[in-house]
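What follows is a short report on a single structure.
Left out: one protein chain. Kept in place: all the others.
Labels run A and B following the written order; every chain starts at residue 1.
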Amino acid sequence: MLKRLTAGAVAAASLVAPQMAVAQSATVQQIMDRGTMLCSGHNGSYFGFVEVNDKNEWKGLDIDLCRALTTAILGDPDANQIVPLSWAQRFPALQSGDVDIIIKATGWTMGRDTELGLQFSLPYFFGGTQFMAHGDLGITDTSGLEGGTICVEAGTTIERLAANYFETTQLDHDMVSYESAAELRSAYLANRCDAFAGWGPNLAVLRATEIDDPDAHVILEDQLSSEPIAAAMRQGDEGFVDTVNWVIAALLIAEEEGITSANVEEMAATPPNPKVARLLGVEPGMGERLGMRDTWAREMIAAVGNFGEIYDRNLGKDSPYNLDRGLNNLWSHGGVLYAPILD
Amino acid sequence: MATAEELRAKAKQRRLIIQSAIITITVLVVWGAVSNAQYNLTRLNMTSGFAFLDRGTGWDYSFSLVERSINDRYSYTLFVGLLNTLFVGFICIITTTIFGFLIGTMRDARHPAVAFAANVYVQIFRNIPLILQAIFLYAVLIHMGGPRQAMSFADIAYLSGRGLMLPGLNVSPTMAVSLLLLSLAIGVGLIGSKKTKLWRGIGIWVGASVVLAVLAALVTRPEGEGVMSIPALQGLRFTGGVSVPIELLAMIISITLYGSAYIAEIVRGGLKQVPKGLVEAGQALGLNHMSIWSRIKVPMALRSIIPPLGNQWIFMMKATTIGIAVGFSDLFYITVNSISQSGQTLELILILMLTFLAINYSIAIFTNWLNARLALKEH
Partner (left out) sequence: MAAIDIIPPSRFELARKRFIKYGFGTPLAAVLSMLIFAILGMIAWRFLDWAVFQAVWSADAVDQCTEHGGACWSVIDARHRLILFGTYPYDEHWRSSLAALAIVTTVLLSCFPAMWQARRLGILWIIGFATYYLLMEGSLLGLQQVTTDGWGGLSLTLFLFAAVVLLGMPMGLGLALMRRSDMPIVRWFAVFIIDTVRSLPLVTTLFTAAVVVPLFLPGWLVGDKIWRVIFAFAMFFACYQAEVFRGGFQAIPKGQFEAGKALGISYWSILGKIVLPQVFRHALPSTINMVVVTFKETAIVTIIGFFDILASGKTAFGTAEWAPYYIEVYLFVAAIYWVFIFSLGQYGEYLKGRMEINER
């Protein structure tokens, strides 16, 4: 009741004083009214990003980002529903409102940004399209794929990148594409194809764990692209984009400042600098400007940790995949991730 | 007490009200849907219209009967999908009909072991969902290993996890498609004409098609190559011959296994309805089993077999949509992929639906024609 009153008051205030610069987002409002956040899942497992564990729970980097966003908006990391979607269904599902946001290893492309009527958040991950081939073929780069069969996931940017690459290099080949990651994986492992075009991090994850003998597979040197991966949202709700961007920013800033899920309360009690104080809501400003609680970032970090923790848990050293952070490190550690400035 | 006149008037009025209500509601629902779609498209800033059909796709897919490249326009790519659907559909219609008649006849046999074996077949393949059978079979097939581990049949045909490599006539793909179409035209002409007998017509059709194909290969083959092209392992794959991708093979086998179990039941039902007296009359005339089957039982049974058989053929065409589960580029697969690559959901779904309506009406017309042709022969 109180919530509704305040919401009403805010709405009334914005009518009277439209110059007030509080980000009001219809999507955020809708999520609050509903009490749950609707995120995208996968039809099966996309290892490291969206996967189903033995207890039938969703986990992965993208799922953790969804949980972070849920905590920021609703204060509870579990107040979300993961809607299983195939690659082909993700944009229609977003447009129809089946999900609020797509956080699903989705590359930022011009077509999606314009014709599909989407808008993208800050990129939170960078990965290039590469090929993984069976080791017994004895090849190290794509020129060895002459006459070979390539598997790829249907409806993805990788599908077009790979097709474009072969068109440029004039390599004779056959292409087979599948609707889900699981089908693609089992087809490649069954030797339906000589090589498998995929997203670099995903290939590395597969090679590290999904395959009994990692040495039996090589990731070819050629890098087709480096794609910025970002969350996709419906156009026309700038407030929601702001919210998502600042959730990602807060995770990065927390890592920069060394705030982890373990020490967040301690840091909040004795903030080492004004930036941390503002981030954790000790000083006001973080919440009000986004139309949320001041302590959202603190709760979020306590629930899911900073970006580094999320990475390590799902892809890095605390995961079975043990991927190097590479490009996906903070700029100060040789990566390309950086946060906008929290003033 | 109302008079009959009044009652009639009242009933008439009620009929009028109900019918106009249906029209009004339909118009309102359609209008509401269209205006909602317009509103949603503007709100979501989505592009609508059919302009995208002229744009290049930029992606590749597993199977095509005709030349293709990633620069093809969407319209052409959808057409290729349609060709693939029709191709698989026709092949399956033919194979299921042949197998269905075979198994249905076995099921009708007096010989207990024959009937039992056919019964086992029908009970296994009819009672498991088609899509499960297709996925299962596909998984088994692709685990057969790469081209280097291919099974060899007398060194002229090979089966591997990539596909079936068969020796073929030395003609270009386009030539092969034109030959197929020509053969189809001859077939329809021969079976359609009332002058030739059905069995003889089929014989002439098959013979003429083979002769034509060999002639075409003789004339158009590349300099210095034989009439037949035999597959041979070269690098990562087989070259030469006809290659049937494993996806296509999985589709054809699974639809055939499933569909023929259904057709077998239709055929058995039809054969059962043939009066015993007729069969006995045939035996009295000294006809052997084969003649009784082909001259008495089948022609009599066809009249009750054809209508459900036509429905089964339509089902076969619709069943090609499982292609998406095994990575075969049928029309549904191409449409879904076009949707995710171009985002033109409404337009593409509309095209898909209209195409399937057209296919089904054509089959229905063909079945009616076939029924009429066979019925006329009886009298």
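Following the convention adopted for this analysis, a contact is a pair of C-beta atoms (placed from the backbone, for glycine too) under 8 Å apart; a residue touches a chain by one contact, two chains touch by 3 or more.
Since the model is a prediction, treat every value here as computed from it, not as a measurement.
Visitor: Can you tell me which of B:9, B:37, B:51 or B:218 touches the chain that was removed from the display?
Guide: B:37
Visitor: Just name the one of A:92, A:111, A:147 or A:285 that touches the chain not displayed here.
Guide: From the options A:92, A:111, A:147 or A:285, the contact with the absent chain belongs to A:92.
Visitor: From the list B:52, B:158 or B:356, which touches the chain that is not on show?
Guide: Once the missing chain is taken into account, the touching residue is B:356.
Visitor: So that we can see where the missing chain sits, which residues of chain A does it touch?
Guide: Against the missing chain, chain A presents residues 36, 41, 43-45, 52, 54-58, 81-86, 89, 92-93, 95-98, 179, 182-183, 185-186, 189, 209-212.
Visitor: Tell me, which residues in chain B touch the chain that this view leaves out?
Guide: 15, 18-19, 22-23, 26, 32-34, 36-37, 40-41, 110-114, 116-117, 120, 123-124, 126-133, 135-136, 139-140, 143, 314, 318-319, 321-322, 324-325, 332, 336, 339, 345-346, 349, 352-353, 356-357, 360-361
Here, only the chains that are shown with their structure count from here on.
Visitor: Could you tell me the distance, in whole angstrom, between the mean C-alpha positions of chain A and chain B?
Guide: Roughly 42 Å separates the two chain centres.
Visitor: Quick check: in the complex, which residue numbers of chain B touch chain A?
Guide: For this pair, the touching residues of chain B are 40, 43-47, 58-62, 69-71, 139, 142-143, 145-146, 161-162, 234-237, 239, 245-247, 324-325, 327, 333, 336-337, 339-343, 345.
Visitor: Spell out the part of chain A that touches chain B in their complex, as residue ranges.
Guide: 87-92, 95, 111-112, 115-117, 134, 137, 145-149, 154-156, 159-160, 162-164, 166-167, 174-179, 183, 186-187, 190-192, 194, 234-236
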